[in-house]
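Reviewing the structure listed below.
Excluded from the complex is one protein chain; the other protein chains are retained at their positions.
== chain A ==
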Amino acid sequence: MAQMTMIQAITSALDNELARDPSVLLFGEDVGQSGGVFRATDGLQKKYGDQRVFDTPLAESGIAGLATGLALQGFRPIAEIQFFGFVFEAMDEIAGQAARMRFRSGGRYTSPIVYRAPFGGGVKTPEMHADSLEGLLLQTPGLKVVIPSNPYDAKGLLISAIRDNDPVFFLEHMKLYRSMRAEVPEEAYTLPLGKAAVVRPGKDLTVVAYGAMVHTALKAADQWSKQKGVEAEIIDLRTISPIDIETIIESVKKTNRAVVLQEAQRTAGAAAEIVAQINEHALYHLEGPVKRITAPDTVYPYAQIEEEWLPSTERVLTGFEAALAL
């Protein structure tokens, strides 16, 4: 065991899998010699050579297309998109091609690809770096979408993603890269994709969150507990596609109230889908409507007003109060 930041846990997962399976390849813009713009791939090219870990020309569609082609020939590509906001350039190769390969070929060809991309607000990045676009991917049949919130999950989920024989989009929140350390085994381990985790037990309100919002939810819940003695149960989704509805329903049956918290805008992200599923599966267990706590429906904001725009602990707490009052 070692104390690792999330980015170190990610590097460790990549290291484990490159060592384990010679068909794993790692590529993207500046991931080779430089070790990545966030150092996620630091030292890996030196260790595994430039046939395994290599830089690409600056073209996201080319990168994703390269991954599709390499996967067709039996490699397991891990393709990095430098910032998730640049995914629009690669949407056809991801959503139009790789995600459909198994289906289009009736199982003859597959796309065991992992796309890694940093995203998320709170670090004053320039335009198109921080946007939460995971909602686009949820609406893409054939793709799994993973968003870890801590170093331990990041490593186990990334290893599972690499070993999965279908395409997985692995989103790494920039604010979480170095904001905490946790005990993480040096050796490989896996966590199941599609399984949520109850990260704070409670009896009064179910809070479904993912990414950086898990930490905002925890902070708000602790404050709530201290001030009012009310206990929120926090569920970290970890995989937002497919959604682990079972864990959510189990919690809702206990608390009878729920809110969904996301960093994305109200009509983006995963929240609406979660609300719909709760309505389908647990309506008669609800004391009030399931509310969403989200960013407003504007373009991702200018760096200087980011903190006000993102769901803050205060806004989240207000949301909790409102859900309880309904």
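Assume contacts are C-beta pairs under 8 Å (C-beta built on N, C-alpha and C of every residue); 3 or more make two chains touch, one makes a residue touch a chain; residues count from 1.
Just so we're on the same page, contacts and distances are computed from a predicted model.
Of the names listed as "Cytochrome ubiquinol oxidase subunit I", "Na(+)/H(+) antiporter subunit A1", "Nitrile hydratase subunit beta" or "Pyruvate dehydrogenase E1 component subunit alpha", the one that matches the UniProt record for the absent chain is "Pyruvate dehydrogenase E1 component subunit alpha".
When the omitted chain is restored, the residue from A:Thr110, A:Asn256 or A:Thr318 that touches it is A:Thr110. Within the full complex, the residue among A:Gly69, A:Pro126, A:Pro201 or A:Gly288 touching the omitted chain is A:Gly69. Residue positions on chain A in contact with the hidden chain: 25, 51, 56-57, 59, 61-62, 64-75, 92-93, 96-97, 102-110, 141-142, 144, 164-166, 194, 242-246, in rising order.
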